[in-house]
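Below you'll find the structure, written out as structure tokens, and then a few comments.
All protein chains but one are shown in place.
The letters A and B name the chains in turn, as written, and every chain counts its residues from 1.
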Amino acid sequence: MILHPEVIANLLASYAATFMVIYATFYGVQILRRWDIRSGDELQLALERKTYLISTVLTYVFALQLFSIFLYVFTADALCPLFVGAMCAAGTLNVNAFGYPTLLIKILTFMLAGLWLILNHADNQGYDYPLIKKKYSLLAFIVPFMILETILESAYFLGLKADVITSCCGSLFSIEREAGLGFILVSLPERAMAWIFYVSMLCTLTCGIFFYRRGRGGYLYSILSAMMFVVSIISIVSFISPYVYELPTHHCPFCIVMREYHYIGYFLYMLLFTAAVCGIGTGALLPFRGVQSLTPALGIFIRRLAIASTGSYAAFTAIVTCEIASSNLMM
Amino acid sequence: MIELINVKKVFNAGRPSEFTALGGISLNIEDRKVTVLKGPSGSGKTTLLCIIGCMSRPTAGRVRLDGREISGLPERFLTDIRRKGFGFIFQVPNLIRGMSVLENVMLPAYPLGEPHARLKERAIRGLNDFHVSTKATSKVEWLSGGEAQRVAIVRALINDPDVIIADEPTAHLDTHLSYLFMEIVENFKKEGKTVIIASHDPLVCESRIVDSVINMRDGRIEGESS
Partner (left out) sequence: MDYETQMRSPIERQRGIIDFTLSSLMRRKVKNVGLLCLYALIVFILASAIFFTSSIKKEASLILRGTPEIIVQKMAAGRHDLFPLRDMEAVKNVRGVAAVEGRLWGYYFDDRLGANYTLIVPPAARSSAEPSEARPLFWFNAAALEPGTIVIGEGVARVGKLSKGDSIAFTAYDGSTIDLKVADTLSSKSELVSSDLILIGEEDFRKLFDIGKDYATDITVEVKNPREIPTVASKITRVLPDTRPIVRDEILRTYDSIFNWRGGMMIVILSAAILAFVIFAWDKASGLSAEERQEIGILKAVGWETSDVILMKFWEGAIVSLTAYFAGVILAYVHVFLTGSLIFEPALKGWSVLYPHFSLTPFISAEQLITLFFLTVVPYTIATIVPTWRAAIIDPDAAMRQTGE
């Protein structure tokens, strides 16, 4: 293990978030078992008060997960001088088998927490808590992922060993590490990928606007927005990042959050996360449009989610296009 | 119209300290009238006021407000009904010390998200109506008893409620101020507001402006007189 202030901060964040989710779920399960909206019992009143605690906790978890994704990438970047062959976060994450899985599951738990908050907000619009069971089942569903994330992250950081000279032997460290996951993405043909990105983005945006105006095609939009998230990430690796770095061979999805590139990556990833969470949330809420106590509030809320998602994707595309247009790199 | 059907309120249910504050109250309170709940302390007046005013939920029974059942609503919705439909005058002014009169008056409207300038204008107008606008910027602890109560009334009216609920409003006022308070209540009535007062002060119960008096004892209604 590398005892580095940033590593400690990462682990602290991860343990704290997992603890908070488990804590919230503990009460969530109580609510699942004892909930009776018709009752005016003190128990029911107490449970209703607990819902405030749980949603506050989850709001903090959501924020914490968002920051910790960036902290994690930051840390990987800061540690790269310790590893031979690691030029930036991409290399550090590859030092052992847990680096990339941790990042992926971090993104997943962040999105699940976001989805939970969306569900929670929708539920709060109904006077009879119509989604309460679903909401707390989702919470219980998040728990194993949070625990897995913590285990993976601990394994990753504990498994890091710096390539350091020791006093007894000055052996050389020149093992070249192959980038595994990234390698496939990098080798995708850039021009084709750019076409795929723009065409699918156009479809997604059209579908989103159509849903916003006509109220139809919501499920399709939800699926498209989830897929678009993946396509966008691949596009960043494949053809967007070389334009940002102005280096045809540099495909790193992490360096764009660094100061050298004016932190542009933050904007891009924030927009992507917003777009995906809101887009998936749209689909998740659609089945409940018929719930009597939620109309018409839910319909308005779903459309707002859809337009937020569409707007974020549009902004993402605009920034990416600007970057490409203003880049000195020609491909 | 506020209807209560067999409303019960039990505290500490299932424990040795179980205590039934209200034991099955059925009652209709008419709009635009002044209703007084009369009874000794501990008779359940305040508990009943809390349930009528959407501050707490009954353990059993139904409460209907203008035909809509509100007894099963969660706190979030009760609060929303309460802050738009009810104004509260407490036994003590319950102003927040250290803050100015104006801020205290504006307090209930903060969570509603009304533009600040408009809210302030309304608050000053309210203070004017009750002749305390000169004190707007003073701290509340510098007010006299009568002034403090008038400020509390302005605060109760800031969201323009239809129902005014007052709990023992004259308990800490001298006779002169108590009469002044009843004049204010008369004005409420003229403006078409429903007023519900819990009191055992004869000056209130026997006032000519009161439309009906409900006698309470040990959490039950003993009789009604108009």
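The definition used in the following text is that a contact is a pair of C-beta atoms (placed from the backbone, for glycine too) under 8 Å apart; a residue touches a chain by one contact, two chains touch by 3 or more.
In this text, all values refer to a predicted model and were calculated from it rather than measured experimentally.
**Student:** Decide which residue listed in A:Q125, A:T150 or A:S238 touches the omitted chain of the complex.
**Tutor:** A:Q125
**Student:** Tell me which residue among B:P58, B:P108 or B:G219 touches the hidden chain in the full complex.
**Tutor:** Checking each option in B:P58, B:P108 or B:G219, the one touching the absent chain turns out to be B:P108.
**Student:** Going by the touch rule given at the top, which residues of chain A touch the chain that is not shown?
**Tutor:** Listed in rising order, the touching residues are 2-10, 12-13, 16, 20, 49, 52-53, 56-57, 60, 64, 67-68, 70-71, 74-75, 77-78, 81-82, 125, 127, 162-165, 168-170, 172-174, 259, 263, 296-297, 300-301.
**Student:** Provide the residue numbers of chain B that touch the chain removed from this figure.
**Tutor:** These residues of chain B touch the chain that is not shown: 46-47, 49-50, 55-56, 75-77, 79-80, 82-83, 88, 90-92, 94-99, 103, 106-116, 119, 155-156, 159, 167-168, 171-172.
Operating definition for what follows: only the chains that are shown with their structure count from here on.
**Student:** Determine the centre-to-centre distance between chain A and chain B, using the mean Cα coordinates as centres, and give it in whole Å.
**Tutor:** Roughly 49 Å, centre to centre.
**Student:** Which positions of chain B touch chain A when the two form their complex?
**Tutor:** My answer: residues 11-13, 57-60, 71-77.
**Student:** Okay, in this complex, where on chain A does chain B touch?
**Tutor:** 37-38, 40-42, 45, 48-49, 124, 127-129
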